[in-house]
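Data block below; observations after.
One protein chain omitted, others in place.
Chains: A and B, in written order; residue numbering restarts at 1 for each.
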Amino acid sequence: MASLAKCVRLALGAWVLSLMISASVPSIAQQVNPTASAVKEQQLLQELNRIQGRVSIPDQRSGVLEQPAGREWREFRNVTLRWIGGIAILGTLAVLVVFYLACGMVRLQGGRAGRTIVRFSAFERFVHWMTATCFITLAISGLNITFGRPLLLPLIGHEAFSEWSQWAKYAHNYLSFPFTIGVVLIFLMWLGGNIPNKVDVEWIKRGGGIVGHDHPPAYRFNAGQKAVYWIVVIGGAAVAVTGYELMFPFYLSGIEGMQMAQMVHSTVAMLFVAVMLAHIYIGTIGMQGAFEAMGSGTVDANWAKEHHSLWLDEEDARAATNDARSKPAATAAE
Amino acid sequence: MARMKFLCDADRCIECNACVTACKNEHEVPWGINRRRVVTINDGKPGERSVSMACMHCTDAPCAAVCPVNCIYTTDDGVVLHSKDLCIGCGYCFYACPFGAPQYPKIGNFGSRGKMDKCTFCAGGPEADGSKEEYEKYGANRLAEGKLPLCAEMCSTKSLLAGDGEIIAQIYKERVMKRGYGSGAWGWKTAYRETIAS
Partner (left out) sequence: MLIRRTQRSESDRRGSVAALLSGQTGGLDRRTFLRRSGLAGGAFAALSTLPLGSVRKAEAAAAGPLTAGATVRKSICTHCSVGCTVTAEVLNGVWIGQEPTWDSPINRGSHCAKGASVRELVHSERRLRYPMKLVGGQWTRVSWETAINEIGDKLLDVREKSGPDSVYWLGSAKMTNEGSYLFRKLGAFWGTNNTDHQARICHSTTVTGVANTWGYGAMTNSFNDIRNAKTQIIMGGNPAEAHPVSLQHLLEGKELQKANFIVIDPRLTRTAAHATEYVRMRPGTDIPVLYGMMWHILQNGWEDKEFIQRRVYGFDDLRKEVEKWNPEEVERVSGVPGEQLKRVAKMLATEKPATLIWAMGQTQKTVGTANVRASCIALLLTGNVGMSGAGANIFRGHDNVQGATDVGLDIVTLPFYYGLAEGAWKHWSRVWEVDYEFLKSRFDSKQIMETPGIPLTRWFEAVTLPKDQVAQKDNVRAVFVQGHASNSITRIPESLKGLKALDLLVIADPHPTTWASLAVEAGRKDSLYVLPIATQFECKGSRVASNRSLQWGEQIVKPIFESKDDLEVIYLMAKKFGFADKMFKNIKVENNLPEAEDILREMNRGSWSTGYCGQSPERLKAHMKNQAKFDFLTMRAPKDDPEVGGDYYGLPWPCWGSPELKHPGTPLLYNTNLSVMDGGGTFRPRFGLEREEKLPDGTTRKVSLLADGSYSRGSEIKDGYPEFTLASLKKLGWDRDLTEAEMATINRINPATPDAVSWSLDLSGGIQRIALMHGCVPYGNGKARMNAFGLPDPIPVHREPIYTPRVDLVAKYPTLPDAKQFRMPNIGFSVQKAAVEKGIAKQFPLILSSGRLVEYEGGGEETRTNPWLAELQQDMFIEISPADAADRGVKDGGWVWVTGAENNSRARMKALVTERVGKGVAWMPFHFGGWFAGRDLRGNYPKGTDPIVLGESANTITTYGYDPATGMQEPKVTLCQIAAA
C-alpha cells in the first residue's frame, strides 16, 4: 500500500539525514561554515516528503514546517471518495431497484402458519434499533461532509447549509458513542450464531435461495446475515477507531495518520452504507415476514421454516424439552 | 491586481519571533493559537536555518477545496480568508494544508474543534472592512487601511516579506544576486507552484 511505501521512504530518509548529520557533527573547535552547508527546502522535501524542525512552544506538532502530502489527500477526498461513494451507493440502489422490479417481494411460500415464535428479545431489538438509528444519522451526516457541498449547498444556500452541517457534525460526534456501544453489544450478543459453518457453504452455493426454487436450510442466522453481522462488526470497528482518531486530533497520530484515518473512515463508511441499504431492503420490502423479526421480535413459524429451518428445528426441540419439564405447558409465544 | 504572498528569506531569519508576537499584538490572538510560528531546521547543526511560517495564501488553496461547507474563499488580492460563521470546525482544512496553518481553539469535550482560526494576511474576514465584528472574529484589517501584515512589517532582519508576489520575488532575487547565496523561498513551490530562480 502507498502508506507503507511512504513509511519506508520516511524511515529511509531519516536514516540518510542522520548519516549526513553524524558525518558533520562538530567536535570541539572543528571548523565549519554554517552558511555553506545551509539546508535547502527542495532537498529536504525530496528526502523526507516533509520538513520538520524545532519549535519552543509545547505544541510539538507545529514543528512540522511543510508537508505537501495534503495534496494527495485532497485528491482522494474531492475525487476518489466521491466516485467510490457514488458507485457503491447508487450501484447498490440500482441493483436493488432492478431486483425488486424483477422479482418483487419474496413472499412466504406457505402463507402464514399463524403460530409465531420469538426471534429477537426486547434487549436484542433495542440494541439493533439503537445502532441502526445511530447509523442512519451518522451515515447522513457523514455523507453530507462528502456530498453536501456539491449537492445540498446549492439548493439551500450557505447559511442554512452551514447551520445544518454544524448540527450534523455535533450529531456525528455525539452519536458515535451509542453507535460504538451498539456495535460492541451486537458483536457479543450474536457472536454465537454467527460463526461460519458447513451449512453456510451450501447456503452460499444456492445463492440463499435465489438459485433454485427452495430455500436452503439455515440455523438462526444464514450466511447472508452472517456476512452482514461481520460487516457491521468489522466495518463498525474500523469506522469507530478511525473516527475517534479524527475526533481526538494528535492523540494517536500526526497529520499523515489522520489523513490515512480519514481515508479509511470514509471509504469503509461508504461501503458500509451500501451494504446497509441492501440489509434494509431485505428487512423491509424485500421479504415478506422479515421485518417482524426486528419489529415485534416474533416471526411466523412458516417464515422460520422457509428461511431458518434448522433454527426452527432447534427452537421446537427446545420448546418440547421445556414442555416436558414444566407443565402446564405454555407456548413460547402467542 | 496585486497577488499577495509571503516570503521568508531563511538566510535572514534568526528565530527572533517578532512576527509571532506582532501577530498576537495586532490581533489579540489568545494563548494556544499560533497563527504564525518559527521553525528551526537542523537545530544546533551547521546549516541550521529558521523559517517563519503561517498561512501562505496558496494558489488554488487546498483548504478551500476540501472545506465541506465551502467557507474558505480567495479575495481579489489572492488572500485566502474564511467565514467563522460558516465554519463547522471539522478539521478538514488542517488535513489538507501543507503548512499547518489552520488552528482550532479547544472548546468543549473530547478535543472537539471550535471555529478554525488562521492568518488573514491582516485582511480580516467577510464582515465590513474595519468593523468591530470583523475585528472580534478575525483581528485587524490592515490591508484595507493600505498597510501590510504587521509580522512582516516588524520583522527584525527584513527576512519575512509580505506584499505583491512579483515585488517581493524581485526583492528576494536581488538579494540572492547580490550576496551570492540563498536557500530558496521556503514554501513557494508548494503554495504557489513556482520557484524563484536563485
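The definition used in the following text is that contacts are C-beta pairs under 8 Å (C-beta built on N, C-alpha and C of every residue); 3 or more make two chains touch, one makes a residue touch a chain.
This one's a predicted model, so the numbers in the text were calculated from it and none came from an experiment.
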Selected residue (touches chain absent from view) among A:E159, A:E202 or A:E314: A:E159
Touching residues on chain A - with respect to the absent chain: 25-36, 54, 56-58, 157-159, 162-163, 166-167
Interface with the unshown chain - residue positions in chain B: 11-12, 14-22, 24-26, 28, 30-32, 34, 43-50, 70-71, 73-77, 81, 83-89, 105, 107, 114-115, 117, 123, 126-133, 135-141, 143-147, 150, 153-158, 175, 178-180
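The rule we apply is simple: only the chains that are shown with their structure count from here on.
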Distance between chain centroids, defined by C-alpha means - chain A, chain B (Å): 38
Complex interface listing, chain A residues touching chain B: 21, 24-26, 32-35, 37-42, 44-45, 51-55, 57, 59, 61-71, 73-74, 77-78, 144-146, 148-149, 153, 158-159, 161-162, 165-166, 169, 173, 246-249, 251, 255, 258-259, 262
Residues of chain B defined as touching chain A within the complex: 10-11, 32, 34, 37-43, 45-51, 53, 62, 65-71, 85-92, 94-100, 110-113, 181, 183-184, 186-187, 189-190, 195
